[in-house]
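Of the protein chains in this complex, all but one are displayed in their positions.
Going by the order they are written in, the chains are A, B, C, D and E; count residues from 1 in each one.
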Amino acid sequence: MRPNCLKEMCQRQEAAVNGWLGIPSSYAAEVMGYQGFDAVTVDMQHGMIGFDQAIAMLQALSATPALPLARVSCNHPALVMQLLDAGAYGIICPMISSALEAEFFVSACRYPPQGTRSFGPARGMLYGGPDYFQGANQAILTLAMIETRAGLDALDAILAVEGLDGIFIGPNDLALALGKAPSSEPDDEEVRQAIAHICERTRASGKIPGIFCSSGEAAAQRMAEGFLLVTPGHDVGMLSQAARHAVQAARSQSASRQGSGVGY
Amino acid sequence: MRPNCLKEMCQRQEAAVNGWLGIPSSYAAEVMGYQGFDAVTVDMQHGMIGFDQAIAMLQALSATPALPLARVSCNHPALVMQLLDAGAYGIICPMISSALEAEFFVSACRYPPQGTRSFGPARGMLYGGPDYFQGANQAILTLAMIETRAGLDALDAILAVEGLDGIFIGPNDLALALGKAPSSEPDDEEVRQAIAHICERTRASGKIPGIFCSSGEAAAQRMAEGFLLVTPGHDVGMLSQAARHAVQAARSQSASRQGSGVGY
Amino acid sequence: MRPNCLKEMCQRQEAAVNGWLGIPSSYAAEVMGYQGFDAVTVDMQHGMIGFDQAIAMLQALSATPALPLARVSCNHPALVMQLLDAGAYGIICPMISSALEAEFFVSACRYPPQGTRSFGPARGMLYGGPDYFQGANQAILTLAMIETRAGLDALDAILAVEGLDGIFIGPNDLALALGKAPSSEPDDEEVRQAIAHICERTRASGKIPGIFCSSGEAAAQRMAEGFLLVTPGHDVGMLSQAARHAVQAARSQSASRQGSGVGY
Amino acid sequence: MRPNCLKEMCQRQEAAVNGWLGIPSSYAAEVMGYQGFDAVTVDMQHGMIGFDQAIAMLQALSATPALPLARVSCNHPALVMQLLDAGAYGIICPMISSALEAEFFVSACRYPPQGTRSFGPARGMLYGGPDYFQGANQAILTLAMIETRAGLDALDAILAVEGLDGIFIGPNDLALALGKAPSSEPDDEEVRQAIAHICERTRASGKIPGIFCSSGEAAAQRMAEGFLLVTPGHDVGMLSQAARHAVQAARSQSASRQGSGVGY
Amino acid sequence: MRPNCLKEMCQRQEAAVNGWLGIPSSYAAEVMGYQGFDAVTVDMQHGMIGFDQAIAMLQALSATPALPLARVSCNHPALVMQLLDAGAYGIICPMISSALEAEFFVSACRYPPQGTRSFGPARGMLYGGPDYFQGANQAILTLAMIETRAGLDALDAILAVEGLDGIFIGPNDLALALGKAPSSEPDDEEVRQAIAHICERTRASGKIPGIFCSSGEAAAQRMAEGFLLVTPGHDVGMLSQAARHAVQAARSQSASRQGSGVGY
Partner (left out) sequence: MRPNCLKEMCQRQEAAVNGWLGIPSSYAAEVMGYQGFDAVTVDMQHGMIGFDQAIAMLQALSATPALPLARVSCNHPALVMQLLDAGAYGIICPMISSALEAEFFVSACRYPPQGTRSFGPARGMLYGGPDYFQGANQAILTLAMIETRAGLDALDAILAVEGLDGIFIGPNDLALALGKAPSSEPDDEEVRQAIAHICERTRASGKIPGIFCSSGEAAAQRMAEGFLLVTPGHDVGMLSQAARHAVQAARSQSASRQGSGVGY
């Protein structure tokens, strides 16, 4: 079976850079897959992406050097199963608040006897190889998001769940959970400490700490703090910022009107 | 009928900034439409976009401040008609090499007696208003691309075609036509002079000179040279450059491996 | 943030007219959005619409004067979240049978601390504006459907749920729940009284009573009865009735064969 | 091979009623196919429909009592071939202005030696049956649109083209061609006479006169005038009129605001 | 209402042959529907199919002699409802492990008072007929998959659930559940006995035993064993095996290189 290069990188303590897709387009996915990312995540939670589009996006990523991951919209075994069958090599699951929820999530990612995943790895076998069943329980990456106060409180119990490979932090929701304004790069001291705490405990448990960041520069900072999986922004943010910059630069020498970036 | 604000800007000698779409996604189109562009063009020539996708993209643009334009894949009246019926408020037509071709193109954009457009403005009426038929011949923008040597030679005759609103330059193809390597911002003197010549003659004829550029900075330069419609890059280029930059920035403090932007 | 004009109308005690979409087409959605409705609902429960199509439909509605709403297929937070992120300005949730279920539904529509909605308003921000987060908890409309006997029994408790904006009645399911044949305009006395009771209690609580109707005439009658949100039929019914009428009218002067409207 | 019931009806001098599709949705197509039409036409000229959508629409119609037809965007053999391969049982071709153009069109609909259609009837065989090749040249209906002055002048020559089954009139474009305002039901005397003339000459030649109408009532009138194929409006018109009527009826008893049908 | 011919066959103790779809294409579905199957199942569990695609596939099947069925991804009433509304005439539900789960599943397939299905049979009425509501509870086929040890233990209780029409076995998951390697045609004695036991008990209860097989030959064997519903492989397996065979046959006389079937 095709090895999970991302898992191997992290096991070597080498930080990996992950792309993020919210645009429902296999072409945008393929473009992203060629830009140097170690992995690219199809976001089924906040991305504008249904399952019919996700399949084509995972296919497109399969032709690129980037490993295909997916974030499910919620902790439901059928959704996890469908994305794994479609060839995702790792799942990010939002809103994990207890060890039980983490076990439930991991179980959906593993064939019996380790878990309860149903057999039928349609695209998984095309991408992973004919021995997919034999290798999948080992190869598939499982990342739980800690973004509630309960999840924070249960961190060590969650990290103790066998088969869970790491934690992924969504700073916006974590800040909200702590009663603060949402922020991709929180200034708030309590949120900062929570993030640092998750990173430290996750590393201490031998697992992968990951986080969503708002830029490459912020991602570099997170890597310096010890994170092993960083996401330097998402496709929509990158495209809109680049476009707004281009409009403003085009108008910079023109006094006739003001550049005014709108929205998002 | 909804006025063509782009046409009005250019008539006031005010330069307009145009976005460019090659990703077949109505969501990417909508995101682009909110970034401050005066117009956004759905590229049916080199974009990865068929008619089924183009319709949804034109719909998405209709909710944004940007005027929807389209580039057809070739000078064919049925393709022009379909995009106008779908609500495009202007058409960019590639590879116009003679006054006859320009007339043929313009004719496809105009209802009788000025032209030969067939009646049935399905989405056009939703976007333009119930009096679409009365105003369309006046409102729809027609831009011919000069990108062959024959087109260059016939420039003044093309500019004399009634109903043609302007010229749009594709520097890559124009360079190729002159026997040079393709380049978005050509250094070659002959190509530079050809571009300047087209701009000057177009302005002299009271029409709109437009051009594709590789960045906002390059677009500002073209505006300074007298162009009234500039396109500071396309969505795929913006997204891939922004992503590659983010990857490199994320890895900048990491000695463990090299950022290597790939492709496009 | 863009205000919720529908909520404002209802607060002024002004009845609103709502369109209903079951055809999975952004073009049909846009056509409907221009016909004078105050709002139009994308029906993910009984409509033939998956999430990939719903996104384009919400985009198309955004260009029209009608406010985009959605009905979820069931009371699941991930589905509610995805439609809100996609720009719906209100959610209709079927089969609410208790105050707890209503609280669960409302919680999914509200950011912390009022609720549990996860942050990431992709299209929401494009349609609502950059201050979406600040205004969303106030702007998003929440309507619970009462269509079980348990829901009817728990009506006052449901109406007491904070953050719930109103009740929406599906007469067919309500009739079924009361042991009667399904009917859009029930004759049955018990069903009629139940509908009147829901309307009266909902108004008494200062919330919005809404209902699905089978025609504009029936909707007018419901408005006279005190309903503040009426839906005069759905797209499929309107299209099929109009088409059947046209066929019959065409054949009315022809003795050669009988018009025979089929299906639906 | 499945017989062409529409052709047989017309040969019996029995007028047929044809539906018209501009909404790119297989569900809308199927709904229309069940409303009593003898045939339903997928409009690739002014409809918002590309080939990927047209296939699913022709599939959906295949399950209904209505015979699937298609209108091509222009007189191009490749487009005709693709729609026939996709299972259309007849083609309406716009803008036929000479006998040569009519021969070119008919040739694209017929296998050698009668024509030049390329072999490969993918869906055609599923819908038509395994003996599709043997029967197709006889079964496929060919209708040429007369909507230019040249076409009007060449009418008798066009009608003499072997293999052409009939004429279909688009009143809007015909009016435009004669220098009048477009109108689905023209009042102008010259246009009325042209329509009557086409009908009479077509019947005299033993071929099928067809026409687009704005309503069932207008279609009945055309049938009384001798037309054998009438189209009582299109899906978008039917849907928007029905919706606008429903909105107005809903508001009819409400003094608080005015119903205002917008667009199309 | 259109009768459920599959249910009738099985009631006559006549074994039925069922096709299986994992390719998200209405054209592939239609092709399969014409190959002699009594029914064809759209697999939403392990197939690469989301709801938007499933609708078009069910439409395409409606034009063929095969009865349309669907397998849901999990035992969730909203998913069952959507596929029934979309015209599926039977539902296969995976992972039924108790009588309660079977009751929950059956309840989702039946209108009150027998069940809890919500009213709104959009496409169901087109395919089934205007009296769909009256006949649906009788016509819709309900098949529960037994593929866990708990399900095996609860077999008789599950078979006693009123309204459940039969059992469908997935040998791969059943083998996994019993601690064996997944296999479509299990050699393992315990698995074989479990399959035989399920078949025998299901027949004894007067219900339909069904099973997934890896080929037509294996399906014939299952029919000989008493199964009344057999699925001789799926579309992806059939296509890949046929293609691999064709490649190998093409290369069989060529010494220059080896045919090497890859994947799946």
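Assume a contact is a pair of C-beta atoms (placed from the backbone, for glycine too) under 8 Å apart; a residue touches a chain by one contact, two chains touch by 3 or more.
Fair warning: this is a prediction, and the values are worked out from it, not measured in the lab.
K.L.:
Taking the full complex into account, find the residue in E:Ser98, E:Asn137 or E:Ser215 that is in contact with the omitted chain.
P.N.:
E:Ser215
K.L.:
Looking at B:Met81, B:Met95, B:Ile211 or B:Leu228, which makes contact with the chain not pictured?
P.N.:
B:Met95
K.L.:
Any idea which of E:Gln114, E:Ser183, E:Ser205 or E:Ser240 touches the chain not displayed?
P.N.:
Answer from the full complex: E:Ser240 touches the omitted chain.
K.L.:
Hey, which chain A residues sit against the chain that's not shown?
P.N.:
Counting over the whole complex, chain A touches the hidden chain at residues 26-27, 30-31, 34, 55-56, 59-60, 62-64, 123, 126-127.
K.L.:
Kindly note down the residues of chain D that lie in touch with the hidden chain.
P.N.:
Within chain D, the residues touching the omitted chain are 50-55, 76-79, 81-82, 85-86, 111-113, 118-123, 125-126, 129-130, 133.
K.L.:
Under the stated touch rule, tell me which residues of chain B contact the chain that is not displayed.
P.N.:
Touch set of chain B with respect to the missing chain: 22, 24, 45-53, 73-74, 76, 94-95, 147, 170, 172-173, 176-177, 179, 181-182, 236, 262-264.
Going forward, only the chains that are shown with their structure count from here on.
K.L.:
Show me the overlap between the contact partners of chain B and those of chain D.
P.N.:
Common contact partners of chain B and chain D, which must touch each of the two, are C.
K.L.:
Among A-B, B-D or B-C, which chain pair copies the contacts of A-E, with over half of them the same by residue number?
P.N.:
Interface equivalent to A-E, from the options A-B, B-D or B-C: B-D.
K.L.:
Going by the touch criterion at the top, tell me which pair is linked by more C-beta contacts: A-B or B-C.
P.N.:
Here the pair linked by more C-beta pairs in contact is A-B.
K.L.:
Just curious, how far off is chain E from chain D if you go by their C-alpha centres, in Å?
P.N.:
Spacing between the chain centres: roughly 40 Å.
K.L.:
Once you find the CA centre of chain C and the CA centre of chain D, what distance in Å lies between them?
P.N.:
36
K.L.:
For chain C, jot down the residues that touch at least 2 other chains.
P.N.:
Residues 22, 24, 27, 31, 34, 48, 50-52, 55, 76, 123, 126, 236, 262-264 of chain C each touch two or more of the other chains.
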